[in-house]
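The complex is shown incomplete by one protein chain, all other protein chains being positioned as in the whole.
Then we have chain A:
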């Protein structure tokens, strides 16, 4: 079987699996990295949101063969290390606002929020209500309002 090499949360990994298997399953079923959740498998719910080279992606829609050896995949598990802390400021904001209910969507929500804040900062502006409206991640527990508050608070400390 073909081998695929890329980086996950700061480590180089090599997996032996068919190239069209989507990254979500490589992470979860082969590497045992279960932070990214399955909620649809068709790039809609955003529960699997992770980062590749710092930008938000949905691993359920990425064939593993598309990754290059230098590509850095960051899942929720690896997020704190990107700032050299035990918790990323966005995770801290999530705790401060007691956002999580069942928690199933929250890794994806946090990863999407971090990428949004970075994008908005790169554009040299503040987060707007329209930016928050544009977050597509489903939360079936309906934590949306606390998510909005936490994203704004997390942005302050990023």
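Convention: a residue touches a chain if its C-beta (ideal position, glycine included) is under 8 Å from a C-beta of that chain, and two chains touch if they have at least 3 such contacts; residues count from 1.
We adopt the following convention: contacts and distances are computed from a predicted model.
Asks: If you look up the hidden chain in UniProt, what protein name do you find among "Isoquinoline 1-oxidoreductase, beta subunit", "UbiD family decarboxylase", "ABC transporter permease subunit" or "RsbRD N-terminal domain-containing protein"?
Replies: UniProt protein name of the non-displayed chain: "Isoquinoline 1-oxidoreductase, beta subunit".
Asks: Among A:57, A:127 or A:155, which one touches the chain that has been omitted from the display?
Replies: Checking the options A:57, A:127 or A:155, the one contacting the hidden chain is A:57.
Asks: Hey, which chain A residues sit against the chain that's not shown?
Replies: So the residues of chain A touching the missing chain come out as 17-18, 20-26, 28-30, 32, 34-45, 47, 52-53, 55-63, 66, 75-77, 80, 87, 91, 94-95, 98-107, 110, 115, 119, 129, 132-148.
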